[in-house]
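A protein chain is absent from this complex, but the other protein chains hold their places.
Here is chain A:
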């Protein structure tokens, strides 16, 4: 096997209706149900549920891409990482003002059921992703 394939991860970040980002990366950080997990090349095969949060991708060129994702999955095998979420947005696609307003609304609504919690976490993730990118 060529060395290059051993050193980088082939990453695909996929939302239900589109491919959000794909490319090569040296590190991927995502938030699973158990906590944040960092994936480096040659990681053992892994299949894990992720929750609403921020996904951090260090590309092979040294850039950092940040995305906000919904609950979904992370699967790692043979240096291929796929992150599946029903909705996913790259940080530069998020309107920070809008996201903040949304978060504010969620907090004010103050509902405590699962759906509201999920909405709140999603809004938080979007704001965090947009803030970190700017």
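Throughout what follows, a contact is a pair of C-beta atoms (placed from the backbone, for glycine too) under 8 Å apart; a residue touches a chain by one contact, two chains touch by 3 or more; residues count from 1.
The working rule: contacts and distances are computed from a predicted model.
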Chain not present in the shown complex, as UniProt names it (candidates "ATPase AAA", "ABC transporter ATP-binding protein", "Diheme cytochrome c-type" or "ATP synthase gamma chain"):
"ATP synthase gamma chain"
Touching the missing chain, which residues of chain A?
12, 14-19, 32-34, 37, 44-49, 71-73, 75, 77, 82, 84, 86-87
